[in-house]
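A single protein chain has been omitted; all remaining protein chains appear in their positions.
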Amino acid sequence: MIRLLAARLGQIALVTALLSFAAFLLIGLMPGDPIEIAIAGDPRLSSEDAARLRALHGLDQPLWARYLAWAGGVLEGRFGHSRLFALPVAALLWPALIGTLELLGLALLVAGVCGVALGALAALRPRLGPLVQGFALFAQAVPAFWLGMLLIILFAVHLGWLPAGGSEGGWRALVLPVATLAFANLAAYARHGAAALSAALEEPHIRTARAKGAGERRVLLRHALPNAAVPLLTVAALDAGALVSGALIAETVFARPGMGKLIYDAVMGSDFNLALIALLVVAVVTMLATLAADLAQRWLDPRIA
Amino acid sequence: MRAGLGLLGLLAAFAAAAPWLAALLGHDPFAPDLFNRFAPPSAAHPLGTDELGRDLLLRLAHGARVSLAVGLAAALAATLIGTLVGLLAAWRGGWLDAVLMRLADGLLALPALPLLVILAALDPAAVGLPRGEALADVLRLSLLLAAFGWVGVARLVRAGALSLLARDYVRAARALGVSEARLLWRHVLPGLAAPIAIATALAVGGAILAESALSFLGLGIAPPAPSWGNMLANAQELVFQAPLAALWPGLAILLAVLGCNLVADAISRGR
Partner (left out) sequence: MGRLLLALLLLAAPALAQPRETLTIGITQYPSTLHPNIENMVAKSYVLGFARRPVTAHDADWRLVCLLCEELPSLENGLAQRETTPDGRPGLRVTWVLREGLRWGDGTPVTTEDLRLTWEAGREAATGMGPAEFYRSAYEFIAEGPRRFTLRFDRVTFEFASLGDFAPLPAHLERARWQADPRGYRSRTLYDTEPTHPGLWNGPYRVAQVQPGAAITLERNPHWSGPAPQFRRITVRTVENTPTLEAQLLAGQIDMIAGELGLPVEQAAALIRRTGARFRAEFRPGLIYEHLDLNLDLPALRDRRVRQALLLGLDRAQIVARLFEGRQTVAHSSVNPLDWPHDPEVRQYPFDPARAAALLAEAGWTPGPDGIRRNAAGERLSFELMTTAGNRSREAVQQVIQAQWRAIGVEARIRNEPPRVLFGETLSRRRFQGAVLFAWVSAPEGVPRSALHSSEIPSAERNWSGQNYTGFRHAEMDAILEALPVELDREARRALWRRLQAIYAEELPALPLWFRQDAHIWPPWLEGVRPTGHLNPSSLWAEHWRAR
């Protein structure tokens, strides 16, 4: 277990380092440094101003030197400054990360509970199986931002029940983003949940439990669900990346502060230091989540190891 | 299976029929008509017109060409890369297998969309592609999506190939001195048809969805070329003025992805 953990952590470190290098190089090839954009926006900037500002921001250095300086700083915990928000990057990351984790956690919970409930329905009532399958296929095919927009029109504009976005208003502001995000991810849980539960219900010890006269509900909750947990955790592990991608869409549609929106804003505002660091943080967190799901899976089902 | 293929066939026929439809209805889906903006559905414009007075049905048909092309191109590229990598990993094994699969794991664990946002903002000219041309856009997006899409295929193919390579008939062929290339081509690959088909079908749907998401974020196919994604993103900005305009491209995306998923689902159930 320890060796496995060490190997996986090493792998995460390697992927992160490679990713940072590749992204930095690609971004370095982009045209239009911040100074050129400032010139285009402000006719009063003269030739001397351009040279002065470029030297001040270190943009007159070659690309590799900038990468080494940047990576060295990041390793020492100096994340630098966001040009876009004029704040230290670290100060921006924390609230954004918390916001995203809140959204993701709730969406995962809702998707998991609803998905498993649907799956259970399909497993217990085989006649409803095709219906649940059909619903899952449909849910997977709906573009998330389209759904978000439709929800805003319905619940925020026409009915006025919920805020259209932002982060004020506590739980009410979370309802629509969580619903949008959960809907797209619920399908996987419903399908795998149905399959895993049907399989579990066929296992000998459950037949035994049934024979002993345990009620259907008790059989499902106490015996079948724990067995189905392992495949569901696999889905969670595989879906971590997709969930984070969904968060970016939900945060953009609902103007909700978070990591996804931070990356998007940073890219759109040419704040590449912020974009890079935020991307790396998201990648590391996603990979750690995948690892955690894997470990939980092994712990629950020693056969896998 | 039949439902899925039927849906996809219908959409493909719709895309192919774009010029005939234009001739039939008698207008050009690329020529703005400022006197006819946001027209409601009528005989001349079965779905009405967009913000520049262009026929929505015709633009939807032209958008189908672009969106399906992106979906197919990205999925085929992903399948090709994924099959090669998966086969190579299963056949060679050892350190190559380990490296390739760790790479795949790494990519799979990465959040794709934030990365795509950064990659899509890159300058195509920096990697030798022309900027802003529709065909180049399709190519650029397909490559980007394929860069992430191959992983799923590779894992499926590797697992399938490993079990096939261990089968008796493959071992027998090997013992008979069949060349390795022929062995993989004649004996292993055909056995992988089902998983590859599933992965491809899912990848097509995934690519169409991803294209629409990137277009929504302003990083997809650039106007004036219509794609379902940019039509939807456009309609989304005008959602209060013309809510119906957001319905059709959204529905088209939904149907296309649904078709792909149905096909994949049917193959995996062996029907």
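By letter and in written order, the chains are A and B; residue numbering begins at 1 in each of them.
We take it that a residue touches a chain if its C-beta (ideal position, glycine included) is under 8 Å from a C-beta of that chain, and two chains touch if they have at least 3 such contacts.
Remember, it's a predicted structure, so these values are computed and weren't measured experimentally.
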| item | value |
| --- | --- |
| Omitted-chain contact residue, chosen from A:L4, A:A17, A:L56 or A:I98 | A:L56 |
| Hidden partner chain, touching residue among B:P19, B:P46 or B:P224 | B:P224 |
| Where the missing chain touches subunit B, by residue | 30-32, 34-35, 37, 51-52, 121, 123, 131-133, 218, 222-224, 234, 236-241 |
| Positions on subunit A where the hidden chain makes contact | 30-33, 36-54, 56-57, 81, 83-88, 91-92, 95, 149, 152-153, 156-157, 160, 162-169, 252-255, 257, 261-262, 265, 269-270 |
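Following the convention adopted for this analysis, only the chains that are shown with their structure count from here on.
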| item | value |
| --- | --- |
| Distance from the mean Cα position of subunit B to that of subunit A, given in whole angstrom | 22 |
| Residue numbers on subunit A that touch subunit B, as the complex places them | 11, 14-15, 18-19, 23, 26-27, 29-31, 133, 137-138, 140-146, 149, 153, 238, 240-242, 244-246, 248-249, 252, 259-260, 263-264, 267-268, 275, 278-279, 282-283, 286-287, 290 |
| Of subunit B, residues touching subunit A in the complex | 102, 105-106, 108-115, 117-119, 121-123, 125-127, 205, 209, 212-213, 216-218, 232, 236, 239, 243, 246, 250, 253-258, 261-262, 265 |
